[in-house]
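First the structure, then my questions, so here it is.
Below, a portion of the complex is reproduced, with chain positions unchanged.
Per-chain numbering from 1; labels A, B and C assigned in written order.
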Amino acid sequence: MRRIAVFTSGGDAPGMNAALRAVVRTAAWNKLHVYGIERGFEGMIDGHFQRLERRDVANIIQRGGTMLRTARSKRFMTPEGRRAAYDHLKAYDIDACIAIGGNGTFTGAKIFSEEYKIPFIGIPGTIDNDLYGTDYTIGFDTAVNTAIDAVDKIRDTADSHNRLFFVEVMGRNSGYIALYTAIGSGASSVLIPESETDLEDLKSVLRKNKARGKLFSVVIVAEGHPMGGATGIAEKIQHELASMEPKVTVIGHLQRGGAPTAADRLLASRLGFAAVELLMEGAENIAVGIVNGEVTSMPFDDAINKQKIPSDELIRMASILAI
Amino acid sequence: MRRIAVFTSGGDAPGMNAALRAVVRTAAWNKLHVYGIERGFEGMIDGHFQRLERRDVANIIQRGGTMLRTARSKRFMTPEGRRAAYDHLKAYDIDACIAIGGNGTFTGAKIFSEEYKIPFIGIPGTIDNDLYGTDYTIGFDTAVNTAIDAVDKIRDTADSHNRLFFVEVMGRNSGYIALYTAIGSGASSVLIPESETDLEDLKSVLRKNKARGKLFSVVIVAEGHPMGGATGIAEKIQHELASMEPKVTVIGHLQRGGAPTAADRLLASRLGFAAVELLMEGAENIAVGIVNGEVTSMPFDDAINKQKIPSDELIRMASILAI
Amino acid sequence: MRRIAVFTSGGDAPGMNAALRAVVRTAAWNKLHVYGIERGFEGMIDGHFQRLERRDVANIIQRGGTMLRTARSKRFMTPEGRRAAYDHLKAYDIDACIAIGGNGTFTGAKIFSEEYKIPFIGIPGTIDNDLYGTDYTIGFDTAVNTAIDAVDKIRDTADSHNRLFFVEVMGRNSGYIALYTAIGSGASSVLIPESETDLEDLKSVLRKNKARGKLFSVVIVAEGHPMGGATGIAEKIQHELASMEPKVTVIGHLQRGGAPTAADRLLASRLGFAAVELLMEGAENIAVGIVNGEVTSMPFDDAINKQKIPSDELIRMASILAI
């Protein structure tokens, strides 16, 4: 193995730059040449490669986003697209690829590596934390901290006005960000796709809280909640709770950005480091992860097809501490 | 003068606590007794008064929201409401009031003080900065910093994906937050109620920017923009700009909260201090403010009826620097 | 079990309030009465107890410091002090205690509970992360994020001036904060008490970096480094590195404060919750912790006497990624 390529793909996540830095420097330490591919599979198809040396990844560990940019690629889902991508990898004499992204990225990597026999290692980078095979994905801790910081601010005004707030956080298919944000911000309630939502129950909790002297309430709703996110939930019950002056806030895309937290920088550094070491040892077509504090890996198939869901213990604790 | 009351009213703004602290401590220094009224005119009507001494306002200068809570009061618009308020002020033997809030608060104060001959001093507290008679209102600097911090984060993801973002910031009747956020975040364009918006022009600017190599664009829109805020604008033009993958984000209520910035703490301290000093000198029915760095004051009538609008120079500069 | 007491002791750490909230609310849920003791063992000796109900711990999850204050207590090391403490516990009819603190706190708890047969549960709260029996202590994640944020800022100026900075972070006996800060901030080198420091080696690394085109360097030093912290190290080698304009910064006590991070709020919530549940199940004289993501517990003796040290793998990775 002499030359590897690395790219980011799918949604961006804070810490992707820290992972790129770790890949490039670990590879350099091991005398490998690294090429960065711009905009994920799109750049692979279009031949947008650049040599990355140690100094090229200096001073990026603290930056949100990804210096290689990212994209979703429809063309890569076609045989023609993948063929073009392969031709470019060959032209640059690439022996293996490291892909930083989520489920869609791993799926693309798996299909491609089976077709063209080029080893891939996946690094889980997505704020949603919905990937099996790792306790945390790169970007999740930052997104949760950003969401909690927003709720801390909203609480100032909720508290000043004795109001009820429905706050929507990201998570299209997953309630991780919502659950962690709710616990961390001391929210009254949390509604996630992985648990049944009983609106009668919710109304009763909110009313009981008010009766107990709680002056304001914040309800955290996952973006992907089947009743239509925070807006959908609020529409269904706001009339009955009109005296609490309900308001809706959708925190939105700012959850994807910002300087990565310590934990995300550390996680990204460890996974980037491990990905290169595993490649050197001959691993292929696996996703790396951290489970119980230790670096692990698993076949793409498992990472893609198995589902990770928030623990019942945390959900139960959230409801007890909220009272 | 021996006893004064102080309250916050209308929308809350970061720095209101710093103003309360300054009022209480300056009054204590001048041997006045201070009563805090909860929830603005509502608490005045309901008799929710509490004695505030120096230590009661310790450790609040850094807190968002307002320790006295705030509200809008429909009852205070009725003669009966104001009568009840007056009775409570008399019961507590209050000689004068200091009201922290915006236009509606000052209007209530003016009507009441004319009816019942109780001197009022107004302190401009609103994130919108739309009050005449002061260069800045308490909370504005914090709201702008919060909005810019959000746009900095959104830029990470906009940059990573080569996208177009329409970002809505607060300002129901005023474009101050939008204009300052746009300049401070280096946005491509800013749309405010005080200026005509030409959508053809906007589209042309965005396309030209792209042609010049600008990889992403952020357009800041004031909440009160007559075309329906960021959502309204985006709906009108997103189809024609589909290749830029336009997204909408409404930053929302978090702009009202958070620890006040240095400038808001200083402004609030100076205005709270000045309000008490002016009361001691016999002033009444005026709003205090800072103009050109100096504390000033003006009759409620002027503060309420005159309009302050963003300078053309800043608007022009914003468009030149955005290119 | 009907009545429990809770207190914070030793150095304060962000997240202690979140732990107090979790203890009080979990206890309330389980129909226990809770008393908060002010200033740790000092308040136990002096009888400073207060009833804590659900609403008393509202709106504190986001606050640094500890609402019960904290102290180190020399008097508690004497039999007379502990006797007085016991008398107050009896007077309030306390059945068990939950102590939030570090090694010294656990030692006091162990001695006391052996003497007076009152069950204690310890919750590890210290920014230093130097307690055995838990992967992370409450406050560590916040302290590391604060230190990294400071280094991010110092890097702006180090980068602008091509300078060498020695930055001292907290950790009197432990290099955890230093190591995590170094990895997270991409520092050139890290010096901790747990590893040998070879100054010749350090100088050679710094010179090599400069020769390779690295424009500035940051060296992280643990407060407890045996050569005298950052100041001591800098004094020894700054003359030989004079061309790099070395500077020393001691980040200091601000690492102890600030709103706790998401991870610290979650950790504190889980440990406070678990402590009460374990008490209910009859546990005594143990410290709770999180190991590999799961709540665990161990006898005070182990928590006090066994040593936890940073992993060699992380130390090695830090040096490879720094190049």
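In this section, a contact is a pair of C-beta atoms (placed from the backbone, for glycine too) under 8 Å apart; a residue touches a chain by one contact, two chains touch by 3 or more.
The structure displayed is predicted, hence computed values, not measured ones.
This structure file shows 3 copies of a single chain, while the whole complex it describes contains 4 copies.
In this text, only the chains that are shown with their structure count from here on.
In terms of inter-chain touching, the protein chains here are arranged end to end in an open line.
Matching CA atoms, the turn from chain A to chain B amounts to 180°, rounded to the nearest 5.
The most distant chain from chain C is B, comparing centres defined as mean Cα coordinates. Computed from the mean C-alpha positions, the centre of chain A lies at a distance of 28 Å from the centre of chain C.
Taking the mean of the C-alpha atoms as each chain's centre, chain A and chain B sit 35 Å apart. Centroids built from CA atoms put chain C at 39 Å from chain B.
Counting only residues that touch two or more partner chains, chain C has none. Listing the residues of chain A that touch chain C in their complex gives 21-22, 25-26, 28-29, 54-55, 58-59, 61-62, 135, 141, 144-145, 148-149, 152, 155, 159, 180-181, 183-186, 212-214, 259, 261-263, 265-266, 269-270, 273, 292-293, 314, 317, 320-321, 323. Contact residues of chain A toward chain B in the complex are 8, 12, 14, 63-66, 69-71, 146, 150, 152-157, 159-162, 165, 247, 249-258.
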